[in-house]
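All protein chains of the complex are present and in place, except for one that has been dropped.
Chains: A, B and C, in written order; residue numbering restarts at 1 for each.
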Amino acid sequence: MAREPKNYEHLIGKIKGLSENQLRNHFTLYQGYVKKLNEIEQKLGTVDKSAPNYSYNEYSELKRREPVAYNGTFLHEAYFDNLGGEGTQPTDAFKNGVVQQFGSWDNYIADIKAACGSAHGWVLTCYGYADNKLRNVLVQSEHHVGLMADTHIFVAIDCWEHAYFMDYGTKKPDYIAAVLASLNWTVIGDRAKQSPLGHQKP
Amino acid sequence: MAREPKNYEHLIGKIKGLSENQLRNHFTLYQGYVKKLNEIEQKLGTVDKSAPNYSYNEYSELKRREPVAYNGTFLHEAYFDNLGGEGTQPTDAFKNGVVQQFGSWDNYIADIKAACGSAHGWVLTCYGYADNKLRNVLVQSEHHVGLMADTHIFVAIDCWEHAYFMDYGTKKPDYIAAVLASLNWTVIGDRAKQSPLGHQKP
Amino acid sequence: MAREPKNYEHLIGKIKGLSENQLRNHFTLYQGYVKKLNEIEQKLGTVDKSAPNYSYNEYSELKRREPVAYNGTFLHEAYFDNLGGEGTQPTDAFKNGVVQQFGSWDNYIADIKAACGSAHGWVLTCYGYADNKLRNVLVQSEHHVGLMADTHIFVAIDCWEHAYFMDYGTKKPDYIAAVLASLNWTVIGDRAKQSPLGHQKP
Partner (left out) sequence: MAREPKNYEHLIGKIKGLSENQLRNHFTLYQGYVKKLNEIEQKLGTVDKSAPNYSYNEYSELKRREPVAYNGTFLHEAYFDNLGGEGTQPTDAFKNGVVQQFGSWDNYIADIKAACGSAHGWVLTCYGYADNKLRNVLVQSEHHVGLMADTHIFVAIDCWEHAYFMDYGTKKPDYIAAVLASLNWTVIGDRAKQSPLGHQKP
C-alpha cells in the first residue's frame, strides 16, 4: 500500500529563523521523495530480475535509487519530527551518553557544528550497535552516502542547501544555530530510549 | 582503546569453493580496515574542528572516510561471521519474515542473486525500522554508499571483486552459489531475533 | 602561484531572472572553491607520499578532494562565462553539430531541460574525442561525479540548489528557462571552434 507523506504544517511559524516560504518549499521536496519511494517499490514488485548488471539494468537502477528515495523520505521525517521543540531539554540518559562519548555537552555541540560545516547533506547523531558508540555522522553528496552499518538515528539535521538557502544564503552557521535552538529533545530522548543508551545508568 | 581484528582462520578449508589463498587475501584487506578505523578514531580525538569545509579540511576528510573504514570493518565481520554454516537451516521467524515480504523463499533467493549481479559491493538483507520491511540492499561503489537509515543487517554477502576474483574471475554467479551454500542460518537467525521480526508470530 | 577568483560583478543586473542576492551568494561559493584549490595544490607540494591508502591518508584525501575543488572552480567559471548573452545567436558550426547529433535544435533544448530536471549538479554540453559525439552530461552529487573521459565542455548550466533556490525555490524549470535565455552563444561558439566540431562543414 502506498505510503502517505506526513503533514508538517504545524511547524510553520513555530521555528524561529525558518520562514514559511523556506519550509513550504522543503515540504514539497520531501513529498517528492515519498512519491518516488512508492513508485520504486511498486516497480520493484514486477520488474524482470533475470539480467541484473552493474552498468545498467532496470532492476539494478531501481535498487540503486531505492535508498535515495527511502532516505530522502525517512531522514526528512526524522528532521521535521525533531524540530519545533524550543524549550525542551535533553533527557538524562541521552545527556549521559553524550558526555561519556564526547567528554562534555559543549564538545558534542561543537562536533555537530563542525560536521554541519563539512557536509552538503545530513548530520545525524547515531548510535552504532557494532561498537556501542555515539557519533555524529555525515550523510552527503546523496541521501544514501555515509551511513554506518547497524546504527540508530537520534538527531537529524538537514544541511542541504535546499534547507536554508532561501533564508540564509551562504550564512549556514546562522541556520545551524536556528536548528539547534529548535531541536525537540523530548523526541530525541524517546528515540534514544529504544537503544542500549536508554538503559545506561547515569 | 584500539579495536583488534577478529580471527577468521577457522573458515579456511571450511567454505566449499573459496580457496585458502582467496580467503587469506580477504582477511588481509579486512585487517587493513580495522587498522584504519583505529587511526581515524584516534585522529578525530585531537583534530582541530574550527574550520570544517566541504571541499577539504582535515576534520572533514576524517569524518568523510570514517564510515568507509567503519563499514569496511563491520560489514566484513558480518560477512565472515555468517559464513561456514553449511547444513544449517533458517529459523522459522526469519523464514516467515521472508515469505511475508518476498512472497516465497525462492523469490528471496532470486532477489539476492539479482542484487549480487547488480552490485560491485555488498548485498545485505536488512530490516528497516522506519517501514518494518525486509529488503535486500546494495552497498556499492564504496562501503558507505547505499545503506538505508535505521536498518538492522541480517545477511551480509561480499560482492566486491576482491572477494572472488582469484577463484572465479568474471564467473560471479558461481561464487554467489558457493556463498549461499555456506551461509550460517543460525547466526542469521540470532541477528533477526533482536528485531521485531524475531517476535512475529508464524 | 595562487590562482585569483575571476570577477563576475558585471553579471549583476544583466541576467533576467537572477537577483543580485542570488548571484552574490553564488560568487561567494565560487570564490571558496578557488581558495580551496589553492590550498590543496599547495599542500600536495609538500605532503608525505610514502603511505597512500584507500581508506584514509593525507595524500590520498588531498587527491580525492582535488577534483572537487578543481571542478568547483572551473565549472563555475564555465557557467558565469557563458551567461549574460541575451540576444546572441549560436554559430553555424555549433548549430550544425547539434542538429547532426540531436536531430534538431528543439530536440537539443528538450534534452537539456530533461538533463536539468534529473540533476542536482551540472548539465554540460560536451564534445567527446573518443567517439566524436556531442552530449549533454550530468555532473551530480558532487562536482567530480559524472564527467566523461577526454571531453571538451561547450555549455555549462549550474543546477545545484545554491544556483536558484533563493529566487525560485522548487520552481527549477523557471530557473532553467532564465538561464537558457541568458546563454552567451558567442562564448559557446568560441569554445566549440577549438574542437573538431568547429571544423565541420555545414
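The definition used in the following text is that a residue touches a chain if its C-beta (ideal position, glycine included) is under 8 Å from a C-beta of that chain, and two chains touch if they have at least 3 such contacts.
Values in this document were obtained by computation on a predicted structure and should not be read as measured data.
For the options A:L11, A:V68 or A:L134, the residue in contact with the chain missing from this view is A:V68. Shown as candidates are C:V137, C:A163 or C:V179; the residue that touches the absent chain is C:V137. Residues of chain B in contact with the chain left out of this view: 21, 25, 28-29, 141-142, 145, 160-162, 165-166, 169-170. Hidden from this view is one chain, which touches chain A at 32-33, 36-37, 39-40, 53-56, 58, 61-62, 64-65, 68-69, 72.
Residue-level contact of chain C with the missing chain is found at 3, 49-54, 57, 59-60, 63-64, 66-67, 70-71, 73-75, 77-78, 110-111, 113-120, 124, 128-131, 135-138, 140, 142, 144-153.
One rule holds in what follows: only the chains that are shown with their structure count from here on.
Residue numbering at the chain B/chain C interface overlaps substantially, since over half of the positions present are found in both copies. Averaged C-alpha coordinates give centres for chain A and chain B that are 23 Å from one another. Between chain B and chain C the centroid-to-centroid distance comes to 37 Å (mean Cα coordinates, whole Å).
Multi-chain contact residues, meaning those touching two or more other chains, do not occur anywhere in chain C.
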